[in-house]
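Note that one protein chain is taken out, while the other chains of the complex remain in position.
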Amino acid sequence: MIALEKRPQPARGWVIGAPLLAVVLTMIAGGIMFAALGKDPVGAIRIIFWDPLFSEQFSGYSRPQLLVKAGPLILIAIGLSLGFRAGIWNIGAEGQYIVGALCGAAFGLAFWPSTHPLIFPGMVLAGLLGGVLWAMIPALLRVYARTNEILVSLLLVYVAEAMLASAATGWLRNPEGAGFPGSRNLARHAGTDNPELIAGTGMHWGVLAAFVAVIMAYVIMTRHVLGYQIRLAGQAPRAARFGGVNAGRLVILCMGVSGALAGMAGLFEVAGPAGRISIDFNVGYGFTAIIVAFLGRLNPIGILLAGLLLALTFIGGELAQLMLGIPAPAIQAFQGMLLFFLLALDVLANYRVKLKRRVAA
Amino acid sequence: MTALLEISGLCKAYPGVVANDDVSFAIQPGEVHALLGENGAGKSTLVKMIYGLVKPDHGTMRLRGAPYAPAEPRAARAAGVAMVFQHFSLFEALSVAENIALGMEDPPKPRDLAARISAVSQAYGLPLDPFRLVGDLSAGERQRVEIIRCLLQDPKLLIMDEPTSVLTPQEVEILFHTLRKLAAEGTAILYISHKLEEIRTLCDAATILRLGRKVGECTPAAVTAAHMAELMVGKSLAQPARAAQAPGAVLLAINGLNLPATSSFGTSLRDVRFSVRAGEILGIGGVAGNGQDELLSVLSGEITTAPDTITLAGAPIGALGPHARREKGVLCAPEERLGHAAAPDMSLTENALLTARIRRGLDQGGFVDWARTREFAQEIITRFDVRTPGTEVVARALSGGNLQKFVIGREILQAPSVLVVNQPTWGVDASAAAAIRQALLDLAQGGAAVIVISQDLDELLEIADRFCALNEGRMSSARDARALSMEEIGLMLGGAHDMAEVVA
Partner (left out) sequence: MIVDPVTLMVALITVATPVLLAAIGELVVEKAGVLNLGVEGMMIMGAVCGFVVAHHSGSAAVGFAAGMAGGAALAMLFAVLTQLLMANQVASGLALTLFGLGLAALIGVGYGGRDLPAVYRPFPEVWHDIAVIGPIVFSHSALVYVALLLVVAVWLVLTRTRIGLVLRAVGENHDAAHALGYKVVRIRIAAILFGGACAGLGGAFLSVVRVQNWLEGMTAGAGWIALALVVFAAWKPWRVLLGAWLFGGIAALQLRLQAAEVGVPVALLDASPYLITIIVLVIISSDRSRAALNAPAMLGRIFHTSG
């Protein structure tokens, strides 16, 4: 009989080991899934994890894509991780991402066709504020009306999607677009574009922002009183109040920061890789970022690595779709599996597994 | 005559601790048998084995001559063994009758059950309404729920784990009356306690445990309390030393505090007023759940009030939060060590930062100086003899006594002008408790005002200069602790609000 015994201290080795083992197990389980779909499992795993980076045929296109995809994931996940550490569950980053993109794009389009150098910074600010605004709804409702922020932030994603649809087909629609849905292309217009900063790398302002966010989050979490208070509030809320942490202020701060980063991610995307507001502008970065945050152990450096890995699965997934005809949803299931294995293996960090002989009754 | 329960050679080890080592003794039918020992002596583990919650590593038990090895509490109950827990296993949101039904194998229909509850509660002098929610009951009433739940099973052996720790002296009398009646009817009672006088009054036989081993047995009425204490502790403890001194000026004053209950089963505080002077220890007695937690939260600043409700040397501080109060020198140590006074999964260094950041200057412009924080944690460990491998150990890895020394030490080393402690020695071994009491006395000696909230009346009488009682959120007026008898204290605890008029 197997029994679990709580460890006096979390095992350091497993804190790092569990995510790595989870990746390996996901590859195996994913392989089984691909085999069940009638595809070559080893080939599929190689196409997803190896070819985008190292195959001569694809890496030229795929390598820059890695940063393009990882940028928003990391940026959003860093914001989420602060709240998750404090026990504040913003799971509506997808909505904040959309609203950020809408506000930023609206700002840029309002001055169309100006190319004034302050327009792009203004768009970033507008995107940031849009994300904050959307995140403030669940934050304020939690603080002042004790409403569950998980449900409110999530439900607001659907509201944001309705707004996105109406923007793409109505108030942000390209007047010269022959009535087709979708806004003007911001990325192909100097002044509103978020360009590739170093050619061939995929590096744009959003990726840079993500790196800055990683460094700042690292400093805050390890050195600053705020980081201490966030961890305290998440681990022992009552001790946090005793220690003078204002729980309401912390909710507003954490939700605000995660909203701001998600909103910025949305703006960088609409002004860069996506180029314009369209009905299907959002591709689920806000949800995948939840996986990134957990896989990275809510640790900034971990999130950086996890963001790159999940970006790889997006790119590799597209490649696998192209080369092997693996359906797109397979990758989503694959990413979900990764989170499952991680959560399952977490038990090893906090508990010791013991084999017990049954005592004869 | 065969013993009702015979235990031989029971052993149980947990990682790093031997909870029970070769324990043997026997209980006769109709006997009230005391199991005596300090916190951590292994009493709880032993009774959990008898009740089927824990399986022994070695050793055997025989019940009425037949082998007895309950795999689970259900089996123990079926064999006629019932248990009243120290921390009640009750469900606050359920009614008395529902709670009792949950503890029965084959409960009758709700209406019949209610009738039986009323019958039993009258027969044993334990009044109880079957339809009230348990969350609304006092600690004494909750214990009655547990006892009646056991009695309805018609047990042969009733185990009671520290039953008087939550009772007023008058309620203790009622309980003893019930237990004697049960014993006279032939029920054996295994009575766990560390209170010697109680055992001398009630019990026919006693088995004494120390560090998991049986160190002796005796007939309590035939030996002195001092003899039992020596067996239990293994050495004689130094009584805290105190020198009489004239108290100084009033430091902290509470002026008519009213606070509605913060949760559905919480206690509201009503017109609480008291003051404490420099160099004085004020003891606040009372059974837990009568507003102690709420009072501490108000004093620590976790709950704020109107500014004038609390004054420090005449200045209003009622509206200040925990940080601002600490800056002014008002420090607190709450009862719940894990989760309130300390974060269980954080290291001692991180827990040192919890309250000491401002007074010990542990940060610069919001950036934590971890080196200084570690030094401070080390200082607490050294000065207060906290047994731990180091400063980076998480708080939950420490024993109750060591963590409590750390928490109290953390506050005392910040040189408070007012220190409020709630249950400073609850669940703490005797030597750590003595050290903590001495530290509190020394602090008062140095000119600080100290408020000690405790259920342990002996402790309060030992260290407090003045004593008052908290009952259902009301506070009696404070009286000189040295001039009080146990009976007067009992009256104060039973109805603190009436006392003021009687005494005046």
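In this document, chain identifiers A and B correspond to the written order of the chains, with residue numbering beginning at 1 in each.
The criterion applied here is as follows: contacts are C-beta pairs under 8 Å (C-beta built on N, C-alpha and C of every residue); 3 or more make two chains touch, one makes a residue touch a chain.
Bear in mind the structure is a predicted one, so any value in this text is a computation, not a measurement.
Visitor: May I ask which residue of A:Met27, A:Ile74, A:Ala139 or A:Leu154 touches the chain that does not appear here?
Guide: A:Leu154
Visitor: Of the residues B:Ala3, B:Ala26, B:Leu53 or B:Ala139, which one touches the chain left out of the display?
Guide: Checking each option in B:Ala3, B:Ala26, B:Leu53 or B:Ala139, the one touching the absent chain turns out to be B:Leu53.
Visitor: Touching the absent chain in the whole complex: find that residue among B:Glu72, B:Glu173 or B:Glu327.
Guide: Only one of B:Glu72, B:Glu173 or B:Glu327 touches the chain omitted from view, namely B:Glu72.
Visitor: Hey, which subunit B residues sit against the chain that's not shown?
Guide: On the subunit B side, contact with the omitted chain comes from 14, 45, 48, 52-54, 72-74, 77, 85, 88-94, 98, 101-103, 107, 263-264.
Visitor: Applying the definition given at the start, please give the residues of subunit A touching the unseen chain.
Guide: Residues touching the hidden chain, for subunit A, are 4, 6, 37, 89, 91, 141, 144-148, 150-152, 154-159, 162-163, 165-166, 170, 287, 290-291, 294, 327-337, 339-340, 343-344, 346-347, 350-351.
As a convention for this text, only the chains that are shown with their structure count from here on.
Visitor: Please output the residues of subunit B touching subunit A within their complex, sorted ascending.
Guide: Per the stated touch rule, the residues are 15, 55, 69, 71, 300-302, 321-323, 326, 332, 334, 336, 339-346, 350, 353-355, 357, 363, 366-368, 370, 393-394, 396-397.
Visitor: Subunit B touches which residues of subunit A in the complex?
Guide: 5, 8-10, 223-226, 228, 231-232, 235-236, 238-244, 246, 359, 361
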